[in-house]
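One chain of protein is taken out of this complex; the other chains stay put.
For reference, chains read A and B in written order, and residue numbers begin at 1 within each chain.
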Amino acid sequence: MSLKRMVLILCGFYCVMGIMPLFVGDTDYIMNILVMILIWAVVASCWDVIMGFAGIFSFGQVAFYVMGAYASAILSVSLDIPPVFAIMMAGVITGMLGVLVGLPCLKLAGPYIALVTFAVHMTLIPFLKGPLGRAIGSGGSQGILTIPPINLLGFAFSSEQLVPFFYLTLFLTIICTLILAFIIKSYWGTAFLALKDSENFATSLGISAFRYKLMVFAITSSITGLFGALYAHYVGMLSTKMLSMDVFTILMIMIVIGGIGKYPGVVVGAVITVTINQLLAPVGMYRPLIMGAMVVVLVLFLRDGVIGLAQKFSPLQRKLG
Amino acid sequence: MLKVNKLNAYYGESHILKDVSVAVDQGQVVLMMGPNGHGKSTLLKSICGLVEKVGGEISYSGEDIIGSAADKIVNLGITYIAENRELFPYMTVKENLKLGAYSKNARANEKKNMEWVASLFPKLIERQKQLACTMSGGEAKMLAIARGLMSDADLLCIDEPALGLQPSYRLDVLEIIKEISKQGKTVFLVEQNIPQLTEMADKIYIMEEGSISFEGSKDDALNNEDLKEIFLGL
Partner (left out) sequence: MVFEIIDVIISGLINGSVYALMAVGLTLVYGVTKAFNFAYGSFYNMGGYFAWMLLIPVGLIGGYFSVFFVAIPVFFVVGYLLEKILISPLRKHDDWEMKVMMLTLGLSLFMDFGYQAVFGPRIKSLPGMIEGTLELGQVVLFHQDIVIFILSVGGMICFGWLLNNTRTGMAVQAVAQNPAGAKIVGIPKDFIFAATFAISTIMVGLGGILLSQKTFIDPMGSTNIMIKAWVITAFGGMGSISGSLYAAFILGMLEAFVGWHFGMIYVQIATLTLLLVTLTIRPRGLMGRE
């Protein structure tokens, strides 16, 4: 997809999102969905950059999201750091954790990366619930219940005041989306595509596979952590439930609907998935069951996501794409 | 016996074989020659069901086999002997040979073929407990041919058996092909490192840039002025 087309789609999407509060601003239910769409769209985009563009089979995306959330919550609750700074520090911390996980990991073959990153995810649960987590202020199995809202120049952004919080999120979303679009389309993007196609070829061009992968892993982890932190201050409480498999699956559905490596399809995926997930809330424990079945069906039948579908059925798009 | 009509084959986007037509009759030794990288191996692989994208007609004993799965084709009695051997590296010589007789027809004649192979390759049988990955290039090549013979096939598609071998091994290869032919088997061969082979070939094809540029008997080939270059290299 050309840069122009990508920017056009994203601009259209964020403009529509930007004017939504004018119509639904006083319906908290819908505003909450919109905020979650914005947050998930960025987290899922980061994953798409890792999997679809850098070709790293990372299954640690939710782990970094939760790490960011916990980092910021712990900083602001235990150390009384103002949330704005806590969020920024959480972004830096998850970026560093990304390097820490990436260093031993990214030299491994594909499935090993998936396994190790997923193992990191699974290990976070006993870590946060156990004495080690409690020692740093994770609140054990109870979680953290009183996370202060973001306070900027005396104005509180919280789930009480959805419209201002929405615009704050939108602002951050646009900045991070620009960073991701820049990664995808700049020299780096070309380098990553080369890496994905043929590591040997890329190496012969003088592109150091490992350095670039580590860099993209760190940047996307950092952005993911930042949005995790934002989420923590938005909902005001955290527990290890965020690490349950259905959250992971929701993220996966976004990327499958959007099409892996078909950025910005994943943004569309986020809109659809968050909406479906909300609509399924009344069915209770059948929701993850349906989500699981959805993954199976979508992976089998929706090969390249909605973008692939659009390209297939529109000859014009095929030419432009 | 084998009839290939207007065969086209592709690897990804590249068009390798262009309207290739070939006929091999029962009991013949047919030799395919030509420059490297022009599609000779692809032709053999297409016949044996080892190329994904193929179009055209291939029939064997009257049966249409194009696009059939490789295991079905082996079961019909066609075997491919790969230039790069494709052995099972962590299995012994004996196990490699046994797996050569995997297809249904071959199983029935496994004992008989094992004896035949043992008489053709006495050196291999001496080392039947050795792992394939520890063998030298020449020995591994012999094992690949032996494994192919275990399949009890009537048509053997042999891909450059002498490539990269020492001269002494080349003569072995020649003897073995003579022996195979004596047993009434049909041999379709891609090879140009053994001059004596042209002498025993019933028919010679030359492939250039994915098409057949010459077809005829060995005398036609040797008398053809345009082909001198190719044979001078021998």
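Throughout what follows, a residue touches a chain if its C-beta (ideal position, glycine included) is under 8 Å from a C-beta of that chain, and two chains touch if they have at least 3 such contacts.
Quick caveat: nothing in here was measured; it's all calculated off a predicted structure.
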item	value
Contact with the hidden chain (one of B:Glu57, B:Asp71, B:Glu126 or B:Glu175)	B:Asp71
Selected residue (touches chain absent from view) among B:Ala82, B:Met135, B:Leu155 or B:Ile177	B:Ala82
Contact residue for the chain not shown (choose from A:Phe165, A:Tyr212, A:Phe248 or A:Tyr263)	A:Phe248
Contact footprint on chain B, counting only the chain that is left out	48, 50, 69-71, 73-75, 79-82, 86-91, 95, 98-100, 102-103, 106-107, 147, 151
Those residues of chain A which, in the complete complex, touch the missing chain	51, 57, 59, 104-105, 107-112, 114-116, 118-120, 122-123, 126-127, 129-132, 245-246, 248-249, 252, 256, 260, 285-286, 288-289, 291-296, 299-300, 303
